[in-house]
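Missing here: one protein chain of the complex. Every other protein chain is in place.
Note that the chains are named A and B in the order they appear, and that numbering of residues resets to 1 at the start of each chain.
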Amino acid sequence: MTALRNLFLGVVLCFLSAPLIVVGGVALNSKKMLLFPPKGLSLRWYEELFTASEWLIPVKNSLVIASGASLIALSVALPLAYFLWRYRVFYARLLFSLGMSPFILPPVITALGFLSFWVMAGFYGRMFATVISHAIFFVTLPLVTLSLGFESIDREIVEAAETMGADNTAVFRTVIFPMVRPYMLSGAAFTFVLSLNEYIVAYMVAGFTVETLPIKIFNSLRYGYTPVMAAVAVVFVLIAALIFGLIGRFGDLPKLLGAINPEE
Amino acid sequence: MSGLLFENISKHFGSVIAVQDVDLHLPHGRFVCFLGPSGCGKTTLLRLVAGLEPPSSGRILLDGEDITHTPAHKRNFGMVFQSLALFPHLTVGENIAYSLKIRGTERTEQARRTAELLELVQLPDMADRHIAQLSGGQRQRVAIARALAVDPRLFLLDEPLSALDAKLREEMQVELRMLQQRLGITTIVVTHDQREAMTMSDLVVVMGPDNRIHQVGPPLAIYRQPADTFVADFIGTSNLLPGTLSGRGEVSVRETRLKIGETPDDLAVGSQVSLSIRPENIIVRPGAIQGPNQLQGKVSFVRDVGSNVEIYLECQGLQLTSRSTPKGRPDLDQGDTATAELPPEACVVLTS
Partner (left out) sequence: MSTPLPRGFKAHLPFFYPALMLGIFFLVPFGTMVVISFFQRQVGGFYNPVFDPSNYRNLFTPLFGRVLIFSLFLSALSSAVCVGIGFPFTYFITRLRRRAQVIWMVFLLAVLSLSEVIIGFAWSLLLSRTAGITNILVWLGLMETAVSLVPGFGALLMGMCYIALPYTVLVLYPPLSRLDPHLPEAARTLGASPLKTFFTVIIGALRNTLVAVFIMAFVFLLGAYLLPQILGRPRHWTLSVLITDQALYQSNMPMAAAMAIFFMAVSLCLVGLTIYLGKSRPGGKAS
């Protein structure tokens, strides 16, 4: 049975890593062609990514939008998750479901919604519109991680703090906040990583004026191949691996992802 | 040889030793308890029997047949887990009939057997209930019925009563014992509660923090003649007095020489020993009395719980606990002078 299991895991591993290998290989190609296996190895595409302004601007845009979106999404998700955990009133649950909706709907619909909104509001094409749109679009992520986080708090700990004289604010500051902080981090990390890669909302809301990296990549794919886009993908994967690897190394990743049982 | 045989069994997980050097023979039809503190390896040993883990070394034989490498689902042993592990998506009846269904038993036979088992565990007509609707005690019985469905050769239970409240636990101890006697099935129960082991078993296997077996035997034998200080202390309460063997039949504790019943043959005069004596065997009298096996001291505490009285004495720097029934209670209070008599035949000499 173990042999079968390992075979299965191996096949899935190959399936999952195949595109990674391809992309990695393409990014190393010495000629300006999307070839795999690469003919000749070169790091020039990484160089270009980090020096050419036609790439640096989208990189900057994407980083700014991703950071802004994570912070705003977190700021919306935290009080909501806290409120729902504290008081299980129906309107809190309702709002929570509303918070889950943006991500559950097909992105094109949400994107269209944002497009209509910003056009009506007169802010179509502005960067902050993209930031806010991403924040709301991704608010589901910190909402989910934070609800996991709050769920993991033993209510008796809160009660103990109260008996020692802590009021609501003090309890939040000294007990709850430190306990959910890792989940805030993972929620923000998810949002950041996904925002960097998000195409359609960014495209619809401000695609022609604010060029993010995914937009640039898709344009490149259509109008002129360059392996720089593969280099971008590799960098993104490495960033994600780094962020989550750090969380895995110094934090309790299984717990953050929802496991309760400690490993035997 | 018939019965269950462990031959030189060891189990470790990585660098952690769970069980070491187990050589054990369990005859058929007995109620056996694996008893010990947490972490001593008793659950691991049970899981080795069930086939849920392979031993790191050694063999397990059942009636002479080597089952060490037989997979769990072929061993035909019934097991009740500590968490009960009832299938939440199946009804009571479906849970019980699970093993029969797996074997392709006919529907009518499944129903008949299920009804039979429900009768046995005193839960008639509960076949269509959902697990979530049952109380703790009822779930317990369903788990037992489920394990017994295929007439297993061995009946294994991992701390089956630990989740029950005290009164229910005591009732279930008696019920389990009676069930086992009625079916005549070889049963192994893992428990950390020595009262439970004493109540239910024919044979107790005591394991210690060193993950080895310290003693195997009938409950009363272990109680009266513990093999070492660990067993003496773990089973019931015991007074353990450090001393030296000052001669055959004599142990020197502090300045007093105490006569003892039996001296182990291989023990040299002058060796360090522990003298073990059970509280109920110490006779306490008021005042300072001289004589053989009399220790003078002062009463430091009296605990009267209604059904028995415990008197704590301090004698020559040693703490002694004695226990007696209300009728036999000496007329003593805290601070009084008293003498403890340690009858020779109740003193057991232990070397480790």
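Please note the rule applied: a residue touches a chain if its C-beta (ideal position, glycine included) is under 8 Å from a C-beta of that chain, and two chains touch if they have at least 3 such contacts.
For clarity, every value in this text was computed on a predicted model and none was experimentally measured.
Annotation: of A:92, A:166 or A:179, A:92 touches the absent chain (contact as defined above).
Touch with the chain omitted from the figure is made, among A:26, A:49, A:127 or A:228, by A:26. Although one chain is not shown, part of subunit A still touches it, namely residues 1, 5, 8-9, 12, 15-16, 18-20, 22-23, 26, 34-37, 72, 75-77, 79-80, 82-83, 86-89, 91-92, 95, 98-99, 101-102, 104-120, 132-133, 135-136, 139, 148, 155-156, 158-159, 168, 193-194, 196-200, 204, 214, 217-218, 221, 229-230, 233, 236-241, 244-245, 248, 253-254, 257-261, 263. Subunit B residues in contact with the hidden partner, per the touch definition given at the top, are 50-52, 71-79, 81-90, 98-99, 102-103, 130-132, 146-147, 149-150, 156.
Here is the rule we go by: only the chains that are shown with their structure count from here on.
Averaging C-alpha coordinates per chain places the centre of subunit A 55 Å away from that of subunit B.
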